[in-house]
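The block underneath contains the structure these notes are about, expressed in structure tokens.
Note that this complex is displayed minus one protein chain, with the remaining chains in position.
And then chain A:
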Amino acid sequence: MVNWIWLFLIVISVVFGLINGDMDAITQAAFDGAKSGVTISFGLISIMVFWLGMMKIAEEAGLLNKLSRLLYPFVRWLFPDVPKNHPALGYIMSNLSANLFGLGNAATPMGIKAMQELQSINPDKHTATPAMCTLLALNTSSITIVPTTLIAIRMNYNSANPAEIIGTTLAATFIATGAAILADRWYRARDKGPPVTYPSATSSSPNIGGEAHG
């Protein structure tokens, strides 16, 4: 589906450029887009390096395990196919808690680390597992308790009550996340082919992009 969306965006853009006769703008936009892709990735380097360093300490000290035990029943229900005590669960928990507190720049590194842990128990390295899809669903709908950026913008424009949107945002976010979980469940059930047995990994090495060259 990503392939089709990508192709669709590009083809439609060029068609519109042809109609409007403004191909220069399209060309310019393409290279601007490429540039911002690199800029964003470079921005990720510092927070990835920092948080992955921190999380390594947390993992070795057993803090991640503690965290994952805390909300274990909930995570167990969401990720039934991740082996018990697998480090992935700890990272998933850290990712969800960071999202909850609106710590966006901590949530992403932990989510990526969780993905890498899930990838280590993935039998087919090019295809997403149900657990990966669930983690993604939770992150795209992103439960946030305090939308800090928006409150700041509203303050800037002299809102009488900048925080009045906390309640509505919270309600909308819960509904969106609920919808994501339901849809994820539905696809999971529909997708259930022959049962896959995962090798239970005790430790895991991160699987960074290596498979892309296969």
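Everything below uses one rule, namely that a contact is a pair of C-beta atoms (placed from the backbone, for glycine too) under 8 Å apart; a residue touches a chain by one contact, two chains touch by 3 or more; residues count from 1.
Everything below uses one rule, namely that contacts and distances are computed from a predicted model.
Trainee: Out of "NADH-quinone oxidoreductase subunit I", "Cation:proton antiporter", "Sugar ABC transporter substrate-binding protein" or "Spore maturation protein B", flag the one the UniProt entry gives for the chain missing from this complex.
Mentor: Cross-referencing UniProt, the chain left out corresponds to "Spore maturation protein B".
Trainee: Can you name the residues of chain A that touch the chain not displayed here?
Mentor: Chain A touches the chain not shown through residues 1-2, 5-6, 9-10, 12-17, 20, 22, 25-26, 28-34, 36-38, 40-42, 44-45, 48-63, 101-103, 106, 108-109, 111-113, 115-116, 118-119, 125-128, 132-133, 135-137, 139-142, 144-151, 153-154, 157-169, 171-173, 175-177, 179-180, 183-184, 187, 191, 206-212.
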